[in-house]
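The structure under discussion is supplied below as structure tokens; questions concerning it will follow.
Of the protein chains in this complex, all but one are displayed in their positions.
Order of writing sets the labels: A, B and C. Residues in every chain begin at 1.
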Amino acid sequence: MDITSTTPVLAIGVSLVAAILIPLSRRRPNLRETWTILAAVIKFLLVASMAPEVLRGNTLSFSLWTIAPGLSIAFRVDALAEVFGLTASFLWIVTSFYSIGYVRAENEHAQTRYFTFFAVALSATLGAAFSANMLTTFVFYEILTLSTFPLVGHKQTTEALQGARKYLTYLLGTSLTFLMAALVLTYHEAGTLEFGPEGVFGGNVSRTVVTVAFVLFILGVAKAAMMPLHGWLPAAMVAPTPVSALLHAVAVVKTGVFVVVRVVVHLFGIEVLSQAGLGTLLVWYASFTIIVASLIALRQDNLKRRLAYSTVSQLSYIVLGAALLTPSGITGSVLHIAIHAFGKITLFFGAGAIYVATHKTLVSELDGIGRRMPFTMGAFTLATLSMIGVPPLAGLVSKWYLVQGAIEADTWPVLLVLGTSTLLNAGYFLPIVYRAFFVAPTRSAGGREEAGIHEAPVLMVTSLCVTATGVVLLFFAPSIFLDLARLVVGALPGGAG
Amino acid sequence: MDELILGKYNYWVYVALMMIGFYAVIAKPNLIKKIIGVNIFQTAVFLFYISIGKVEGGTAPIVWDQAVHYDNPIPHVLILTAIVVSVSTTAVAFALIIKIKERFGTIEEDQIRDLRRTPTGEET
Amino acid sequence: MGENIIRRTITRLMVPFIQLFALYVIVHGDSGPGGGFQGGVILGASFILYAIVFGSEAGRRRVPAPVTDVLSSVGVLIYAGIGLLCLLLGSAFLDYRALPFKDPHLAGHYGIFGIEIGVGLTVAAVMVTIFFETAHRGEGGETRDG
Partner (left out) sequence: MNEPQLTPLPLLLVFIPLASAVMTPLLARIHRSLAALTAQVVTAVSFVLACVLLDRVAEVGRVVYWLGNWEPPFGIEYSVDMLNGIVLVLVSFIGVVVSVFARESVASEIDEEKHPFFYAMFLLLFTGSMGIVVTGDIFNLYVFVEISSLSGYTLIAMGRNREALTASYNYLILGTIGATFILLGIGHLYMMTGTLNMADLAKLLPPLYKSRVILTAFALFTVGLSIKLALFPLHVWMPNAYTHAPSAVSSLLAATGTKVAAYVLLRVMFTVFHPNFDLNVIPVTRILLVLASIAILAGSMLAIAQTNLKRMLAYSSVGQIGYIVLGAMLVNRTGMTGALVHIVNHALMKGTLFLAAGAIVYKTGVETVEGLKGMGRKMPVTMAAFTVAALSMVGVPLTVGFVSKWYLALGALDAGMWYLLVVILASSGLNAIYFWRVVDWIYFARPSKELESVPAGEVPWSMLVPTIVTAGLCILLGVQADLPVSLAEQAAGLLVGGAH
């Protein structure tokens, strides 16, 4: 059942209101941060308040306005949207606390700008999550790109600006050309951009058109960081760590894969894609990215860059799951949106905490850091294990469903890919853990390497412990996300869940 | 053939004049000569208009009891307007040329181009 | 400028007749060849002739710059005013039949008459302005943009 409700709009709007209030109270940092926290909490509550309805199998929708005939800005919260919305809005609360700790410890400049655009970015993320048609998605996709540009280039050093420019070139360039072309083509052929379980194309669309449109979509959504359009993600690592954490583990990249999943499941429909054989194509494309990105991650010494390449690889899991076009595959894909978000944000939080506490950025410098920052590194370790898929951590759940999906789809080579990538994950994550806990710290000339605990500010450590707990909890109680994921599958034609 | 060349001589004349004017606009570096070219170009069109208003055996379009046919006066009226326009254009062009002479010191196009390429300290 | 006596005398004699002819052409515009344009040019030419022979300063004394400036505007305003009058009197723009004369034919007559005067004034004033503006430059004097 479809319920008209303004809650989606309010949930999106609340951080926009914050984005207005934040600059107004720029002279009073505490008040300013209050707005951020307040907005984050309200946003999460609003999103969460929709969960019961969604779990009941209903959707909440609201049509905001029509730009021109056929071009409407409308929202609909279904199970898929709710998964992403819950993840993003919950993690915003955590990140807000973490951010406050980070920028104050680092004494960053232009903090007002930072928090303002952060709030805008979150609105855009939820907007993309809740959109009812591809146009709305596109609109918020672009807003997200533009609003995160000042965050990526925040440091305003030459390097930061270059990184930010690369970021924008990739994201804006691909979306304004390929994605726009895909949109126009789809609208021209289908006459609508409305998401639906059956897809927009009726049966009478030529295979060529579907293929071209699909390829354009995949190329257009560079936020999903599929190779070779992944280059912006490592470049964007020049951003302050909380930005990398939320935006490049959750908001931006997840918007990317979310859009891909949307396109696969609700715009084209699995029927059309499997008929055109495009699912398999995407599976191979994603597999390629998974393996190659992991190989590159092995060679990165910069911690954040290694995490970035890990993200590139993990994002393709989500794409892969959807591309399998089987119930379990899609379930795994949807679950992985949430589970990877919790894991990866913990890792980034850890990297940021290490940076704040010791100003170290390289993996090779991390010898013995586990003894000095036990909480941070403990959480970090949990997250790495989840990434690899070790029980009892959440990573296993989504991987399990992915494997099942691959079996359902009868594409055995995918199992090989998943296996290899698990080994590679272990290959690039475990050395960090090993160094942190089992290698003795090298004494630097300054002799500042004293023993004892020397953690990052408490706000940051708390945040990352919270997300690490999430990683554990999601293994034991993935129910809400699992239920939602099942709903996504259940709504599909012929899908029993 | 005769019909094509002699019978339509007015068109040949206007086309020839037009091309002469056009040539001057393109080939002459002197700004005033260019304007003269433009004028010839426009005048050619005026001639064309006037010639299409002529009716065989017609007289001036003034009421006259012995007239059998009258020439068509409309093209004349139109071209009167066009002439005024042309005069205004020429006036504006001359005003511009005078100012160009004042500020560049020359009205030769190639010299002006050289001046623009090497910006010297101009009085403004 | 000793030998100029002939030019000066002849000009003095000619100018009034030229102007009279100009007025004739302007006024005659509605019933025969001629009209505001032609008459205006002739009228302007008379002042230009005067200025050529007696020097531009003497010419400007006869027709000062503000006078030509105002006249060139006023001429157009006469034209526009008559058109607007027709409009205000409930008919179309420049539909002279609406003018308050008994005979619509006569109204057309007077309407065109007024129009021709307006056109003539403007054309003459503009001609004179163009002449003086161009002539001034040659003397290297203070320039006025126009």
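FYI, contacts are C-beta pairs under 8 Å (C-beta built on N, C-alpha and C of every residue); 3 or more make two chains touch, one makes a residue touch a chain.
Not measured: the values here are computed from a predicted model.
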Shown chains touched by the chain that is not drawn here: A, B, C
Given A:47, A:139, A:273 or A:286, the one touching the chain that is not displayed: A:139
Options A:3, A:17, A:41 or A:71, residue touching the unrepresented chain: A:71
Residues from subunit A at the interface with the omitted partner, ascending: 65-69, 71, 135, 138-139, 142-143, 146, 150, 153, 156, 161, 164-165, 168, 172-173, 176-178, 180-181, 184-185, 187-188
Absent chain, residues of subunit B that touch it: 22, 25, 31, 34-35, 38, 41-42, 45, 48-49, 52, 74-75, 78, 81-82, 85, 88-89, 92-93, 95-97, 99-100, 103-104, 112, 116, 122, 124
Touching residues (missing chain, whole complex) on subunit C: 66, 69-70, 73, 76-77, 80, 83-84, 87, 91-97, 145-146
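What we mean here is this: only the chains that are shown with their structure count from here on.
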Chain contact topology (line, ring, star, complete or other): other
Centroid-based (C-alpha) most distant chain relative to subunit A: C
Centre distance in Å when subunit A and subunit B are each reduced to the mean of their C-alpha atoms: 69
Chain centre separation in whole Å, for subunit C relative to subunit A (CA means): 80
Centre-to-centre distance between subunit C and subunit B (centres being mean Cα positions), rounded to whole Å: 25
Residues of subunit B touching at least two other chains: none
Of all residues in subunit C, the ones touching two or more other chains: none
Touching residues (chain side subunit C, partner subunit B) in the complex: 32-33, 37, 130, 133-134, 137, 143, 145-146
Residue ranges of subunit B in contact with subunit C within the complex: 62, 80, 84, 91, 94-95, 98, 102
